[in-house]
Structure formats: C-alpha cells, structure tokens
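Pasting in a structure now, in structure tokens, and then I'll have a few things to ask.
Only one protein chain is missing from this complex, and each of the others stays in its spot.
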Amino acid sequence: MSIAVAQVRRDFLVAFRARADAVHPVAFFALTVVLFGLSMGPDRQAMGELAPGMVWVLALLATMMGTDTLFRRDFEDGTLEQLLLHGRPLFVAVLAKLFAHWCVTGLVLTALSPLAGLMLQVPAEGLPALAGSLALGTPALTLIGAIAAALTVGLGRGGMLAAVIALPLFVPVLIFGAGASLAAASGASPAAEFLWLGALLAAALTLAPFAVGLALRVSQEY
Amino acid sequence: MSIAVAQVRRDFLVAFRARADAVHPVAFFALTVVLFGLSMGPDRQAMGELAPGMVWVLALLATMMGTDTLFRRDFEDGTLEQLLLHGRPLFVAVLAKLFAHWCVTGLVLTALSPLAGLMLQVPAEGLPALAGSLALGTPALTLIGAIAAALTVGLGRGGMLAAVIALPLFVPVLIFGAGASLAAASGASPAAEFLWLGALLAAALTLAPFAVGLALRVSQEY
Amino acid sequence: MNRARRGRLAAAVFLLAGTAATVALVLVALNENINAFHPPERIVNGTAPVGTTIRAGGMVTPGSVSRDAEGLGVTFVLSDFQGSDFPVRFVGILPDLFREGQGILVTGQLDAGGTFMAHEVLAKHDENYMPPEIADLAAHQAADP
Amino acid sequence: MADPSNEPLLCTRGLACGVNGRTLFEGVELTLSAGDLVEVRGPNGSGKTTLLRCIAGLFTEEAGSVRVRPPERPLYLGHKPGVNPMLSALENIRWYLALEGLSRDADVCRDAVDTVGLGRAGRVPCATLSAGQRRRAALARLVVTEAPLWLLDEPFSALDDAGQDLVRSLIDRHRDAGGAVLCATHEPVGLPDAGRLELPG
Amino acid sequence: MADPSNEPLLCTRGLACGVNGRTLFEGVELTLSAGDLVEVRGPNGSGKTTLLRCIAGLFTEEAGSVRVRPPERPLYLGHKPGVNPMLSALENIRWYLALEGLSRDADVCRDAVDTVGLGRAGRVPCATLSAGQRRRAALARLVVTEAPLWLLDEPFSALDDAGQDLVRSLIDRHRDAGGAVLCATHEPVGLPDAGRLELPG
Partner (left out) sequence: MGRFTTWFHRMGSPRWFFDLSRPWLVGFLAVGVTLLGVGTVWGLGFAPPDYQQGDSYRIIYIHVPSAHLAEALYVAMGVAGIVVLVWRMKLADMFIAVTAPVGMAVTGIALLTGAIWGRPTWGAWWVWDARTTSVLVLFFLYLGIVALRQAIPRADQAGRAAAVLAIVGTVNVPIIKYSVDWWLTLHQPASITFTAAPAMPPSMWVPLLINMVGFYALVAAFLVAGLRNEVLLREADAQWVRDWLERAS
C-alpha cells in the first residue's frame, strides 16, 4: 500500500511543480469550448441541441491529450525503468499514478463541465447528467488512454499515435456518455446509459492496470 | 536558396521515414470527425448548419497538434542548435521547414475536408468554400502555431502550453474561415471572408518566420 | 556583397513585399461588407434563404408591436425606413431596450409566408447617453423645429 | 545483505541477444558471487547496454538464460539517470526508497544526497542542474539501495574527478559488504580483482 | 582557412554568465589564435557548458563581450549530438553541409562517415545506433566543417578507445590547418601545448 501512497504523493508534487503542465488539459478544454462557440455562426438554438455531445467530445480530447504525457516524461528521464524494476505489484503503482493523474485532469474537467455546457447553450436540465456522465466517463477514458500511452511511450512520437490507437476504444464510452447527456437535455431518462457507463468503468478499472503494466514492459524494448 | 531546398528535402525525408508520425494530424482529424458524427444524436439538420464550423475547429485542432512536434524532435536531438548556428538567414530555413510541414498536414487536411464535410452533413454548395477557406487558413494556422511551438520547445511540456499560447492567435483565422464556409453553406457570398483570410495569411507569412526565429533563439536558453 | 548583408537585404525585401500584400488585401476586404446579417431589403426581395437559420436586422416600426393576450408571444415589424419591412414573431423575454424605433438584431428562420420566426432578439444600443429630461427636450426640438 | 546460501548473485548461461536478426553477442556465461566486480568492455555498438538491460529484465534475450538470485532484484543505472527533473534530488530518492520498500527516513535521504556531493543543489528541482549534477542525483540510489547486484552502464560519464572517485568508493564499499557489480565502461574502473568481459562488437 | 588578418579567432573580455541571479563565472578572458587548444576544466555544475554555449551564441552573457572573428561562425558540438534519428549519418551530414553552404558532394559525405568509423552503420537511421555510434555520427561534422573555431563539449563521452583517438587526431589536424579548439572536458585531452581554463565552480 505504501507504494501507492508514495506514488500518488510524488505525482501530485510533480503536478504542483509543473503547474502549467497540469492545468493544460483543463485550459485546452476551456479554449476549445470557446472556439466552438466562436465557429458556430448565429444559430444558438441548434447549438444547444448538439452541445452535450460537443462538450463530451471536447472533454474526451482533453483527457486524451493529458494521458499522452502520463508516462512520456517518466520514460525520458528514466524513472519509468526504475518503476518497472522494483519488483512489487506493478498494477498498484500504475493505479496510483492514474488516480493522481485523473484528479488533476478528469476531475477538474467534470467540475468545469456545467460552465462549458452553459457557454455552449446546453439546456439547464441537461447539466447534472452532463457532469454525472463525465464523472463516470473520464476515469474510464483515462484508464483506456493510459494503455495507448504506455504502448507508444518509447517511440518519441507526439501524442498522435496514442490518439489513433486509443480513439476506437474510447468510442463506447463516448456513445454512452454523450447519449446520457443528450437524453437528459431533451428530457428523457438517462438511467440506462448511466448503467452502461458504470459497467464500462468497472471493466476498465479491472483490466487496464494490468494491460498498462504489460504495455510498459513491452515498450521498454523498442 | 539552396538552404531552403535542402531543408525541405530533409524534412520530407524525415516525414517519410516517420510516416506514422506525419499522418497523425490527418488521422486525428478523421477520427474526431467520426467521433463528432457519433456523439451528435439524431438531429441531422441542426448538425448540417453547424457542420462547416465544426470541420474548421477540428482542422484547427489537428493543425495545432501537428505544429507541436514541429521543432520538438529537432530540439531534442540537437539539430535545432545546428540550424540556429549556421549564420545564414534563419527565416528562409524556417519558412522551408514550415512549408514542408504544411504539405504533409494542412494540405492533406484541405484535400480531405470535403469528405469530412459530407460526413457531417454540410450542404453540397458549402463544400468548395470549406476546402477553399482551409487552403488559405491552414498555412496561416501552421505559421501562427509555429510561433507558439518555438516558444515552448525547450520546456518538454506536452503540446498543451503551446496550445494555450497559440489558440488566441488562431481566433481570427477561425472566425473568417468558419464564417466563409458557413456563409457559403447558407447561400451567401463568402468573398469578404476570403479576402480577410488572404490578408491574415499574408500577414502571417510575412511576420511569423521572423517571430519563429526569434522565439527559437530565446527558447534555446531555457 | 557579403553573406550577412545579402541575408539582411533578402529579409528586408521579403518584409516589404509581405506588408504590401497584407495592406492591399485588408483595404480590399474593408470595402467588401461582411454579411453578418440580412437587411430588410434582402428579406423582402427574396435574396435571403427560406427555412435555414439566419440573422436579420432593422428598426422596430413605431406602432407595429402587438403582444399576445396570453403568454410571452409578440409580433412586430422591422424596417429600414426606406420602404422595406417585414413582420417578426418572437416568443420569450425581450431585452429592456426593446422599444419602437430601436435597432434590433433577430435570429431565426424565414417561413414560407415571409414572417421571420425569431428565437432570439438582441437590442443594439448606440453611443448616446443622456438624462430623460434632456432626451425629452431633444425629442421636442426634433418634433417642432 | 550477505546471504548464507551459496547460490551466486548472478548466473547467465549461453546468453545471446540480437536486434532485427543481427546477433550482438552469444554464449555469454557470467557468474557473479559476493564481492565480484566484472567490467564489460567493447567498442561502440558492441552490445554492452543491451547485455545489461537484458540482465535487468528490460530486454528479452534471444537464447540462453539469466538467473538473478531470488528474491532480490538488481539495481540498474542506465544511460538515462532515472531522476525526475521537477523534483529535487532529495524528493527523487524518497520516491525511490518507497518503491524499494525501504525506510524513507529524512536522515537517510539527506545523508545520501550529501554523500554524492550535491549539498544545497540537492534541494532544488533537478531540471536546474548540470549534466554531471543530475548524474550525481542518480548515484544517490547506490548509496541507499539494498540490492546485492548492481548493473552500472557507464557510471563515470559526465562526472568530474571527484565524482569518479565517489563511484569507485561506492563500488568498493558495496563489494566489501558482499555485493557484486557488473559495469559497462570504456575506461578501466581501476579497482583490484576486477573481472573482464570483452564483447567483440 | 588560415586567415591573413591578425585578429584572433576568438576573444572574450570580462565574460560573465549567471542563472537566476547566481553568477557562474565572471571575468573570463580568452584569446584563441590559429593552432590554439584550450581545455575548459572544472567540477560538475561549474559552468563549462554554459560558457561554450555563450560563445556559440546560444546563451546570453550577463556582462563582458564575446568576439568570434567575422565572418566565421564557430562549430559547436554539445551534449546533444545534433543528429536526426530518422536519418542515417550520411543523410545527416548532407543536410549539415547544405546549412553551411558547402559542397554536398556524395564522396565528401561518404568519406566523412567512413572516417568516423561508422561504415555500414552510417547508412541506417541513427535511431538504431548505440549511444557511442550516434556520437560518432555527430563527429562527422568535424570532418567536413570549414569553421576555424571549434567548441567541443565533452567530445570523448560515450566513445570507446578508438573513438577517443579519432577525436584527438581530428583536433590535431584542425590545429595544424590553422584552426583553434575550445574543449570542455573532465579528463585531459592529452595533446601537447594545450592551454587550460579552470572554472572554480
């Protein structure tokens, strides 16, 4: 357990030191929301109908960009090697790392999503479902994105390759997440979508840490 | 002049060797178009009206992600130092680099945009203006994005910081670009927007190479 | 000419040419009006598209505002005071500045009958500020010169 | 640390590695017991780094076997320092101790950082350190570790004379305490009783 | 290359550099004329790299002046090799020649790559080379350049014995041809008539 605590502590400390880095997924989210608002022309009502989906896609993109740097820095300075060598259960350390990362990205995105929704004209009754679906969805996205990030970490490519690998896996999360918020915004009950989201999160939480560990080992050898 | 030719040749060669890397902005564009299509729910007409703006935002994001890696690789392996040291007009080399980069990203995005427009239900009469505005707009985006990329290259942060810096400068390009395509899609004449886009491109083409050169020199010292 | 001098000359020429091109394009562009909205004339003569969301503007014709007996519905006529005007229908809360003679921007769709079904009404305010008494005075002066 | 069992700390049998079908080395037979020091020598590109990473478990061998005496894991110090640039040397070593499951006593960390000669430079983020100072921050791991087998890849690189002496004394102390060291290097370590493995390249 | 004018190749007066308000060195007075070799020595973190980068124009001095004899620019070989990993050593050197405005003759490139001992390894993308081989790819610049002033930052690092001898012979040849070399290093270069600049650290 102490290894999880130490890892979380370290990653929070790093995030705090590299503040600019840690808030960037969030800044990216805010900026893209603004860009979408800008580009949409005069039709505010049509926008409101589509907006929950947009917010979801933007949150997804922001999460994805965040996961990209998740292991890269550690790979480059060699601390990832040390993490792989220590011989205690790797998935605990991985989970701790992902948890710390989610706290400074997904959680903040979730908290900001109602504001973003307002800017993009989401009807007020859709906002709780939007935030709720993101609260369930962003951890799943982080977990899935981490697999792609781990696989590509050694390649020194920008986040693009990871994005291409992860996006197909993101699709189910996106469909149910956006579905839940769209349903709520148009007055329907989003219960079914929420259950699916929960199932996806549970699955990701169970499998992803092991997949990430494996992927990290493999990518050391590129 | 020979320096420009040599730089373009080299960058094409690198792009060809690191194919996977070069096509990623394009793959990102394609995937996000699909994601948006997926997340938008059933209202196809509302979507059609907003779609030109969406395509534009997605092209902008893809370009931005591309510019991020523009100098990073060269910085890390030290070839950027050599580029800065050679003592011939730096802006020529910078322009050559940006030209090569635009050919493998912006140009391809432009070529793909009618297809993306069709997927997102842009009315047929809006497609030529969409592609045309991207043809003028993406080089401007590349030039502007390069300034931000150059400023942040030494920091080893993901592309996020560059995104935050560049996005405000992107806004005018986005407004006129999306404006032109929206106008054309709704049957109006996009002539004025095209002129503005042209003016922005000319301004970016004139100033950006020098700003990039300056920024590269400054960021060497971080 | 040595290498450094030649480089500087190239840069200067490049900068000059680029600036000239930019200025020329801006000047042409400024002459071209951006169709941010459709003036009454275009709505009336049928240039504005029917059935898609557009933006239109004009002045509220004095005496044309009629509110529904029940609900928030309101109908009024927008005009350019040069012979073109068209009816607008809106359901919702109007801005404080909405009044007769005021410049208004509406967003919505033109229906087949030529009525503009607005879903948003924005009031444009000009740069003049004055106390009510002076405004009254000015109005009187304008009325009887 | 000195283990009563007689099993050697490291034992490879017929080890072979290759990349893209080209064999770098084959038939490497190494046995390291307590107190052993073996230098891996060879021209550039001969596979020294690959051999060390293979023994550490970071690269998969083509043939043969590697056995590190369980339950131990080797300490690996590679080309990359393994030091987070946003954290100070002190904070880095704390994290490493937690990974290894060792006591994270503040004194232990401070001693380690002082031992490698960082002093005040050990309290600022490593991003602001020079190449050699960052390398020293990595050496602090050698001070605190309890792993009996060390795998060092060019441990002298970027270090000044004092730094090189420091590495030598650390290796010495470790051998005295019953450890073993496998060290890839281009210049002799300069310690007595050193074995030598030549990779032909 | 031998210039008739009597101006020295490099001349610094009262040069001082610092980071974040801390002064690393000050009052550095260096004059390098044709045939000079000066070793910059000093403990880790004393500012050797900073000095070289400052002379190359990659870092801004705090006080004093640097003058490299115009119209020349120095050659700088830093901690980073300056070699694109996607390109082969051959392609890298071709690009460098174009930057410098020199002839990009295929023979010249091939000779350079052979001289630094890469041979067949000079034809594959540098990403697949070992640390020392990549360093050799960077050394190829020393073979082709016409810059009279060389700034070398730890040129021996990661090189095997043959590689170190190669660097020595390149420096020798360059001095004979009327060039000058400023070299930051932790071990003596081992060439006659070497000057020495000690940074206190």
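Brief remarks on what is shown
Each chain gets a letter, A, B, C, D and E, in the order it is written, and its residues are counted from 1.
One rule holds for everything that comes next: a residue touches a chain if its C-beta (ideal position, glycine included) is under 8 Å from a C-beta of that chain, and two chains touch if they have at least 3 such contacts.
Being a predicted model, the structure only gives us computed values, none of them experimental.
Summary of contacts with the chain left out: across B:Thr110, B:Thr152 or B:Ser181, the touching residue is B:Thr152.
Interface with the hidden chain, as seen from chain B, comprises residues 147, 151-152, 155, 157, 161, 164-165, 167-169, 171-172, 175, 211, 214-215, 218-219, 221-222. Within the complete assembly, residues 19-22, 60, 62-63, 65 of chain E touch the chain that is not shown. Seen from chain A, the chain kept out of the figure touches residues 18-21, 23-24, 27, 31, 34, 37-38, 119.
Everything that follows uses one rule, which is that only the chains that are shown with their structure count from here on.
Identification of common neighbours of chain D and chain E yields an empty set. Distance from chain E peaks, on a Cα-centroid basis, for C. Of all chains shown, the one whose average CA position lies nearest the global CA mean is B.
Between the CA-based centres of chain A and chain C the separation comes to 42 Å, rounded to the whole angstrom.
Centre-to-centre spacing of chain A and chain B amounts to 25 Å, using the average Cα coordinate of each chain. Centroid to centroid, with C-alpha atoms defining each point, chain B and chain E lie 36 Å apart.
Across the assembly, chain D contributes residues 79, 85 that each touch 2 or more other chains. Annotation for chain C: residues 3-4, 53-54 touch two or more other chains. On chain A, the positions that touch chain B within their shared complex are 18, 20-21, 24-25, 27-28, 31-32, 35-36, 38-41, 43, 46-47, 49-50, 53-54, 56-57, 60-61, 65, 68-69, 72-73, 76, 156-161, 163-164, 167-168, 170-171, 174-175, 178-179, 182. Chain D meets chain E in the complex at residues 19-20, 42-47, 49, 79, 121, 128-133, 135-136, 154, 157-164, 186. Taken in their complex, chain D has these residues touching chain A: 53, 56-60, 71, 73-76, 78-87, 91-92, 94-96, 98-101, 104, 125, 138, 141.
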